[in-house]
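One structure, as structure tokens, below. Some questions next.
Note that this complex is displayed minus one protein chain, with the remaining chains in position.
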Amino acid sequence: MENIYKPYLVRIEEKRTETYDTTSFKLAFLDDDMRENFAYHAGNFGEYSVFGEGESTFCIASSPTKKGYIECCFRAAGRLTKSLAAKEVGDVIGFRGPYGNRFPIEDYYGKNIVFVAGGIALPPVRSVIWNVLDLRDKFEEVTIVYGARSEADLVYKHELKEWEERGDVNLVQTVDPGGEGPDWKGQVGFVPNVLGEAAPNAENGIAVLCGPPVMIRFTLPVLRELGFRDEDVWTTLENRMKCGLGKCGRCNVGEIYVCKEGPVFTAAQVAQMPNDF
Amino acid sequence: MSESPQSETQTDGAGQPEAATSWEPRIVAFICNWCTYTGADLAGTSRMKYPPNVRVIKIPCTGRFDPLFMIKAFERGADGVLVSGCHPGDCHYTAGNYNARRKYTVFKSLLETLGMDMDRVWFSWISASEGGKWVDTIQKFTEVIREKGPFVEYREMIDVG
Amino acid sequence: MPHMTLDRTDLPSLAQALAGQGRRLVLPVREGQELFYREGADPAQLDLSTIPKNSIKEFLFPKCEKILEYEYSGNDVVIEDVAPDAKPTVIFCARPCDAASLPVVEPLWNWDYKDKFFNERREQTLLVTYACRTAPDEACFCASVGLSPSADQGSDVMLYAVDDATVAVRPVSPKGKELEEVFSKFKKGEVSDEALEAFAKEGDESLAHRKPLDKVKGWLEAHFEDPLWEEKAFRCIGCGTCTFLCPTCHCFDIQDESVFDGGCRLKNWDGCQFPLFTLHTSGHNPRDTQPKRYRQRIYHKYAIYPEKFGKILCTGCGRCVAHCPVNLSLYDVVATAQERAEKGE
Partner (left out) sequence: MSDRTDKIREVARKWLADGTVEAVVGWEQGTYGEKCSPALARTPEDADRLLFNERCTNNLMTYLKRDPVRSMAKVGIVAKGCDIKSLIGLLQESQVEREKVMVLAVTCEGVKKDDGTVPVKCQACDVNTPTFFDEIAGDKVASNPDPEARAKELEKLDAMTQQERNRFWREELDKCIRCYACRQACPLCICDRCIAEKNQPQWVETSPHPRGNFSWNLIRAYHLAGRCVECEACETACPVNIPLMLLNRSMARTVKDAFDYEAGRDPEVQPPLRTFNLDDDNSFIL
């Protein structure tokens, strides 16, 4: 029988320091077959391991439309993420996945999409963003509202630039008041307010929302006011996980095992859940 | 329990697999920055010779010593542990070593209760001028450990996971 | 159909005979005031006076199990798969509530991803269950969760002490039937179906005072926020004894341990009663108070698991009732839920 806890080996191909405490990796499977055939969907997550330290759970930040590698982005906060951040290009780490459900991209075809992300929560949204941008013709208006505490806290800055330059994306960047530097060209204000002002088209609209709990709490009413139905607002739930396989027993919210039935839910689904997350 | 994970290769500090025949005593010495470390330094600058079996770990004061340091050393394959610092009355921080002495008393008794081989745990006061005492202590300790052999009792415990 | 009987005094020899076929032997023995299932214990010490303090869980899902090994070489890592240490095993004179825990947790270990560590041990394990004539402990409530003192779920062979000297044997599974030959060596006589029915009836009667808990799930689903949780669980000291002694609690932790040139990954028992269980790195904890953690345990057993897998995650063994250091009885809590549901509260 197969060992479900056994990770694949992946090599760090690129390492980028996104912010003072956030790092992103581009990872390639050592195994040729895996490199060719590894398939996943936007919204899936994985267990990343540093051998000798342990495993940590975060999303796959790259788009499934990009082949041959996966990307991830994480904040060095605990024992595992700190040792992961200390890894360099060429080092080998472990990866188990893909796990969990996905954003139903096909259902978004032909619709207006607004992405709303805060701080370190851009990576899960980024997977969907690139998925959408790589299939740009299938979607109508695309709006990205991304905010962080300060300029220094914005991740994937080089891509923000790229999105900004694209004519087919409306990118709205913002930082919390006081977080702007002298050259800041974006907005200043909290994400919910900025989103309200940007007023993306809710008609035939989908919202993909990810951020810290406090941001989500204040953003949901704004989306509703703009006319988004809860069924059309998609988000990912973060809970502590160990196995990612629906066994270790810690990620459930009510009868929902976030690692298997999540992490992607609509706001309508989240509203039905017991207050246990 | 027999379900416990199977053994792992034990290695010495240099990361080389250890051959059963070439066993050498491995002693970890936690020594204070002000007295014993300086004493060991004096031994070095005076070109005194002592066995290379000791791995020195500098701590600011014996008052900083925590029994977990010793446990970690044994977990990682030490055969003996020495804790050494300033003589009573000489502490750079006035009383760190007096506090340490109380902790030693308790910890030593605890290890005895648990059935640890106390010949493998040494405490000493070595001042900055006692390079000779440092050399002497390390020589004696190494001999004792060499005679006793590897710390099998602890190795059995750590040969899992 | 008649059932073979053997002498009660032959049970140790029977245990020996079953173990003699290359199996490791687990059986209940006395240690101090209590019984424990122990591996490698002397069959002569077999003690059937009451229900053991530990469950049989540790023989299928050990408290600490290696799931991966690896070695470092330069930048690279070499992973070695680990085979579970799944020796052929006979658990002799398990209690029905222990045996019944296996079919309860099997779906968990096998939904979608199959855990080979549990499965291979399960495959290798033979369960010879000693039916309870009457509930052996005041804490027993198997009858409340759809089982009974003589339930045969999960068992390969059932033993019934029909009287003080005689034990009837009834193979349950195909694996159990294959053992007929071993058992028949000890055959002394036969009893009828009626004898076993009378035996079962006596057991059922001994638990007649226990409530059915059929309305608990519905009540829980509507009372996530209820003063009951604070009221009952203020006394919980979060010791986790309930989860660790429980035959069905299966939550685990994954830990890496390494030395200089390699290490291993271990799967260790963990429990929902500990704050660290759900603590996020950010400092946020969805279950940040003990009543919330206690509530999770009840929900997992009586609402979440039944919803997901169609089975209550509890066999009514009563260990969490009997051994809770502060006498926070799970049965009381779920019986309260049942009562309130019955009253329409």
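When the chains are written out, they are named A, B and C in that same order, and each has its own residue count from 1.
Note that in this section a residue touches a chain if its C-beta (ideal position, glycine included) is under 8 Å from a C-beta of that chain, and two chains touch if they have at least 3 such contacts.
Just so we're clear, the structure is a prediction, and the values are computed from it rather than from any experiment.
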| item | value |
| --- | --- |
| Chains shown that the absent chain touches, full complex | A, B, C |
| Option from B:Arg64, B:His92 or B:Lys108 whose C-beta touches the chain left out | B:Lys108 |
| Residue of C:Thr129, C:Ser206, C:Gln290 or C:Thr315 touching the missing chain in the full complex | C:Gln290 |
| Contact partner of the left-out chain, one of B:Trp34, B:Tyr50 or B:Trp125 | B:Trp125 |
| Residues in chain B touching the chain absent from view | 1, 4-5, 67-68, 71-72, 75, 88, 95, 98-99, 101-118, 122-125, 137, 153, 156-158, 160-161 |
| Missing-partner contacts on chain C, residue numbers | 31-34, 53-54, 63-64, 138-139, 230, 234-235, 237-241, 243-245, 253, 255, 257, 266, 268-269, 271, 274, 276, 289-290, 321-329, 331-332 |
| Absent-chain interface as seen on chain A, which is shown | 78-79, 82 |
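Just so we're on the same page, only the chains that are shown with their structure count from here on.
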| item | value |
| --- | --- |
| Most remote chain, CA-based centroid, reference being chain A | B |
| Rounded Å distance between chain A and chain B, as computed from the means of their C-alpha atoms | 49 |
| Centre-to-centre distance between chain C and chain B (centres being mean Cα positions), rounded to whole Å | 45 |
| Numbers and ranges of chain B residues touching at least 2 other chains | none |
| In the complex, chain C residues that touch chain A | 67-68, 70, 72, 75-77, 79, 81-82, 108-109, 111-116, 119-120, 224-225, 250-258, 263, 265, 267, 270, 272, 277-282, 284, 286-287, 292, 296, 299-300, 303-304, 307-308 |
| For the chain A and chain C complex, residues of the former touching the latter | 1-7, 9, 49-55, 77-78, 81, 90-94, 213, 238-240, 242-243, 245-250, 252-255, 257, 260, 274-277 |
